[in-house]
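Excluded from the complex is one protein chain; the other protein chains are retained at their positions.
== chain A ==
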Amino acid sequence: MDSKTPIENLYSIEPALSSSSRRSNFSSKSKSLGGNSIREVNFVDLGPKPVKYGSRGAESETYSMSQREINDEDARLVQINDPVKTNERFEFAGNSIRTGKYSILTFLPRNLFEQFHRVAYVYFLVIAVLNQLPQLAVFGRFASILPLAFVLLVTAVKDAYEDYRRHRADNIENNRPASVLVNHEFQQKKWKDIQVGEIIKIHANETIPCDMVLLSTCDPTGVAYVQTINLDGESNLKTRYAKQETLLKIPEKENVSGVIKCEKPNRNIYGFQANMEVDGKRVSLGPSNIILRGCELKNTTWAVGVAVYAGRETKAMLNNSGAPSKRSRLETHMNLEIIFLSLFLTALCTVVSVCAAVWLRRHRDELDYLPFYRRKDFSEDEEENYNYYGWGLEILFTFLMSVIVFQIMIPISLYISMELVRVGQAYFMIRDTQMYDEASNSRFQCRALNINEDLGQIKYIFSDKTGTLTENKMEFQCASIWGVDYNGGKVSSQDQKDGYFVQVDGKVLRPKMVVKTDPELLQFARSGKETKEGSHIHDFFLALAACNTIVPLIVDTPDPTLKLIDYQGESPDEQALVYAAAAYGFMLIERTSGHIVIDIQGERQRFNVLGLHEFDSDRKRMSVILGLPNKSVKAFVKGADTTMFSVIDRSSNTSIIRATEAHLHSYSSIGLRTLVIGMRELSTSEFEEWHSAFEVASTALMGRASLLRKVASNVESNLCILGASGIEDKLQGGVPEAIESLRTAGIKVWVLTGDKQETAISIGYSSKLLTNKMTQIIVNNNSKESCRKSLEDAIIMSKKLTTMSGTTNDTGRTLGAASLTPVALIIDGTSLVYILDSELEERLFELASNCSVVLCCRVAPLQKAGIVALVKKRTSDMTLAIGDGANDVSMIQMADVGVGISGQEGRQAVMASDFAMGQFRFLVTLLLVHGHWNYQRMGYMILYNFYRNAVFVLVLFWYVLFTCFTLTTAINEWSSVLYSVIYTSVPTIVVGILDKDLSRRTLLKYPQLYGAGHREECYNKTLFWITMIDTVWQSAVVFYIPLLAYWRSTIDASSIGDLWTLAVVILVNLHLAMDVIRWNWITHAAIWGSIIATFICVIIIDAVPTLVGYWAIFHIARTGLFWLCLLAIIVTALIPRFVVKVLYQFYTPCDVQIAREAEKFQAEIQSAAVEVEMNPILDHPRP
């Protein structure tokens, strides 16, 4: 045997094992190779289902998927090794992929089509088209299209570049080689040429080219390990199985043929359902028989499979969709103000057209000969009206023209700026070193790009517990076996430091993780199963080692004499249990679909796995049927206590059951996760009965899942209790502090967990969610009526508590938090069943809003979403859900902001989330620091953009009043086009990305500052209207100072237009400069650079001889009047804003303002801060 690959290393150790285990091992190998009939029966459709255990919910999803049976219409038929026949109807996609959206020909139309999905662009387009009508041509043809063209071009170039990269990636992907069976020989073929039905051979560490059903692998039992990191990001190995029927066929030598009937392509990567007919036998296939495109084959020398889905129909490609899109709260508010602005725009246009109509009416007799109107055209033979369409149309045209001229009243550029700003903000959030998680080597991720500012207004946080508040690194703590509690573990001897190990041939094989052990229990475990305790302990640890889906991997270490066993599995609880079993001398060495090898106290033993009932969320338990070396058959069951006690035989051993229950209670009250382990010995008849039922169920075509469940519940009955285990789920670092900060910030934290009430409460205490001062209200009922009653009582009680504290509050003048008796609500899933979606919801909400803490335990994934919806529906407050597992997906999607923890439990939560990060405590930085900044920046930016565009429009409007309402613009058309593109766009974006109202330190020191977002301090209606009033004043100053200064002078339109342009640009940039809080060099460059750029642009425009304004700027800039006007405009326009700002900041300072001052004058303040912090301590004992 060569020992190049790890999997073979595993075998290479075997000869050195103790003789008995070697014998059994070899005998089993010969059996399986020889196709022993009994074993074959045992193997038929056994356990090729990966079993997940834990409180997570993905499995239930998978489960329901596999329940679906395939109809003929919904099925695809794949002829194994016959691609010609398979593809004769051309209905299946080939394996070449095209993730690129466009080809050279389709790029332009498709890209444009996609871009015009934005309403803003359509508005742009309509205006540009209107402008092309000769009657309405306000701007020159080119100038009117330029802004739209610019935006479209930028986006198109970006899209084209991305698409080019995708094409290149596709090309590389499509041309990768794979060995495909052609004429009984594996030949190299390019990926793109692979067809459905072909047989493909994959070697170790190769990427799988398409979704394939496994036929055989190098492993005699048909196991293959794949890494799905590219697919779902989970780095642990997944076990996949080839079916027994195909396992022994060698495609090169014999003709493999058969038909696979499988589902239509779908995007569920955890589900697959199919039947395979091989050699006249019908075999069912599940998700564990398929290996998916994008996965890598690991620890398996080779695997052969048949392609069933190829190219774009593979699950990986079907899942290639972007992040969910949400719209930010600020943007929703903003849309309302945009409606105001469009009303305002309509009003302006109406004013202009009505005035124009009145003017035309009053001069109707003179129009023909007015030198500046000249309605009559005498150049033709007959006198005609020139460019005059009668009353109605003239008014209409005036209206439309004014819309064109005033178009930027609706700040189109705002949408683009907002996107840029969000990208910039995301860049800084991702780069924040304080949100980098060392342990998982993961940065912060921004998956949704349009809700950055919502992070500053979060009012409710719904948090999952396991993996979110806790590390989800389970550690076996204690066990109760046969009624005896073993939870010593305090003594640390030399022996314990290294843990248990097996010595083989001078080499040491040791579990990768060291578990602390109870010396007494260890002693018993070593004593063998002769004593009564010993045998129970033996069975208990055997159950721990066997009843799971863990795959042991042997890892080399730098020390050649030492090898580590790494237990790979999908459930951390199971991992902990297996490591614990190993520590007590029950080391799981090998697992295949048919057997497991466990090293029991140095003796290698082999157990046949006769059947496995996977975990599901209804039963909440799993079981494995083992054929023991002594030919007896035992069923080992482990599961949650609620469901386990109902299937335990209560007639015997009542004292043990009672003792175990007591231990369970004490375990869960110190925050441990508990599991109950039971066992049942099956007699031959019972086994036969079960076996035939299992056989029937697992080959059933209809309702297989429910049949299997029935079989499982039949065998999982009358159990003999073995004991219970307590696993500690450690709190993540910084969680208590984080929760305290968030609560101080005025955010309500709700914890929704699948754990038991006692566990939840104890975690609540350790995470400082609950404190001793709180009054707990526990709602825990079994019927709707009792729910109603306890809710009503609870409401009365909570009211009493809060009003009572209210009175002490008035008299006692103590700090609020100290005197208020905070109420904590603890409610469980069963009660929620009756409350959610009924009229009781309202009551619950009323109660919950009186409580400062809400803890929901035993909740199902959908209930989590239901609770989020409960709050979301009734308040306008922002909600955030944070979780790490598949069971949090629905909650994450329901909440306004979903945060995924990229932790232990797979990536589904991350995939569904808007933001993802490594640790719960980063939430503090995310919300209090980045959320606050983003909200403040975005709020200011929106207001500023409204102002900036409106001020320009109003300047144009004032001028229209002096031109017979004919929409002449003194400002050069190019300048009006460039106004929002070049003159004023960069500073607002830079400020939107870089400005900080407060430093990170201050924000973390005073979490209360987060309240600015709750109170909508940066963007609200009042601010909008104040800004608009200021806008009117500023525009009037800009317009009327030059008007009065140049009245009755020789000034020409272009020169005064240049003055207005420069005045507006300098004014809006200085307005921004006045509000900038932190000036770094980039801000300086942007603001002063924009002003300089404007001067340069105006000069360039005025240097074009064909334009009317040729050389105007040089003439006017030579006069002192020009500069004096400019100075007067800027100072006069900004005075009211400055005065209001000063008064506001000085006499009604907001918290942010005070904190900012404190930051600046830190030294003097520090002494004062100490005093204030002393206050609560001094005040406390007074009442």
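Keep in mind that, in the parts below, a contact is a pair of C-beta atoms (placed from the backbone, for glycine too) under 8 Å apart; a residue touches a chain by one contact, two chains touch by 3 or more; residues count from 1.
Rule of thumb we're sticking to: contacts and distances are computed from a predicted model.
Here one chain is missing from view; checked against "creatine kinase", "ALA-interacting subunit", "Cytosolic iron-sulfur assembly component 2B" or "Sodium/hydrogen exchanger", UniProt names that protein "ALA-interacting subunit".
From the options A:Asn268, A:Ser669 or A:Thr1132, the residue with contact to the unseen chain in the full assembly is A:Thr1132. For the options A:Tyr667, A:Tyr1019 or A:Tyr1046, the residue in contact with the chain missing from this view is A:Tyr1046. Only one of A:Val278, A:Ala738, A:Ile867 or A:Val977 touches the chain withheld from this view, namely A:Ala738.
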